[in-house]
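Structure incoming, see below.
Here the complex is missing one protein chain, while the rest keep their positions.
== subunit A ==
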Amino acid sequence: MQTYLPIAEIPVDVLLVFGMALAVGFVSGMFGIGGGFLMTPLLIFIGIPTAVAVASEAPQIAASAFTGVLAYHRRQAIDFRLGLVLLGGGVVGAGLGVWFFNVMRAAGQLDAIIAVSYVVVLGAIGGLMLVESVRSLMRGEASPPPRRAGRRSMIAGLPLKMRFRRSMIHVSVLPLIALGAGIGFIGAVLGIGGGFLLVPALVYVFRVPTAVVVGTSLFQILVTMLAATLLHAITNASVDIVLAALLMLGGSIGAQFGVRVGQKMRGVQLRLLLALLLLAVGVRFLADLTVRPADPFSVVVKDPSR
């Protein structure tokens, strides 16, 4: 069943897009991630223009994040104060990211930069998680995150401390703003929410309780992606509401099943699977960069208005 997308200006198979959204929603519900790093490349692969794919994926991530925010809010597991500090940095980082995105697009190197970034980010996070989860599995238990005394004392020495009651931490806002800026920058360049970066950083570096981390990360992603939706709509008019609705419908149904499966699994098993998934996507991008392309040429329409 084909339908024509009014902004992407191509027809797509409704069942194919819905099925993709269902599958990515399942994965995102299972691991508690947005899934943008899976969905955006898939959309580009089926022929959606990159600008429309990135812009229409933003409201889908916002929708699934909002579902999570409501659930975590009922359990009082969101630190809004921490979320707002992270967002403060995120705005600055996203602004820099959009600027960098446009500079690289003008230089014709956007594809390479995105591929290299995916390889580095997914490889690093996936590799760290793989090592950690295999170690835990060999020890035969889901161990708590290791204490890192050195990192702790370095951050503890910074000024402008603030108390975050729900997170049960008392730290300087400077590293938090820097973290938010880093996530915002990467998110703007790669078109992803960055939950899979934020969660480990808050757990391992700032030692915020895991339940609060996930809720706060979802809150941060929700606000970021709502803002991204508005920015894309205002600057590029590149948000396809039909595509976004298909993605939201499939994504939210898939996520519910993913959550149920995820809750039945042990944390260490989930981390191992997510690590393998991240590494697989990273390897896919590495292959794009290193294997001789079938056709070294490509054609793009230079749109003066975008």
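Note that in this section a residue touches a chain if its C-beta (ideal position, glycine included) is under 8 Å from a C-beta of that chain, and two chains touch if they have at least 3 such contacts; residues count from 1.
Here, contacts and distances are computed from a predicted model.
K.L.:
There's a gap in the complex where one chain should be. From "RNA polymerase subunit sigma-24", "Malonate decarboxylase, alpha subunit", "NADH-quinone oxidoreductase subunit K" or "TIGR02186 family protein", what does UniProt name that chain?
P.N.:
UniProt lists the chain that is not shown as "TIGR02186 family protein".
K.L.:
Among A:Leu15, A:Val103 or A:Leu230, which one is in touch with the chain left out?
P.N.:
Once the missing chain is taken into account, the touching residue is A:Leu230.
K.L.:
Write down which of A:Leu15, A:Ala112, A:Val131 or A:Leu160 is the residue touching the left-out chain.
P.N.:
Only one of A:Leu15, A:Ala112, A:Val131 or A:Leu160 touches the chain omitted from view, namely A:Ala112.
K.L.:
Would you mind spotting which of A:Leu15, A:Leu160, A:Ile241 or A:Ala280 touches the chain that isn't drawn?
P.N.:
The one listed residue touching the chain not shown is A:Ile241.
K.L.:
Hey, which of A:Leu16, A:Ala71 or A:Val120 is the one touching the hidden chain?
P.N.:
The one listed residue touching the chain not shown is A:Ala71.
K.L.:
Residue-wise, where is subunit A in contact with the chain that is not depicted?
P.N.:
Subunit A touches the chain not shown through residues 2-4, 6-7, 9-11, 47, 59-60, 62-67, 69-71, 74, 108-109, 111-112, 116, 225-226, 229-234, 237, 239, 241-242, 244-245, 248-249, 252-253, 255-256, 288-293, 295-304.
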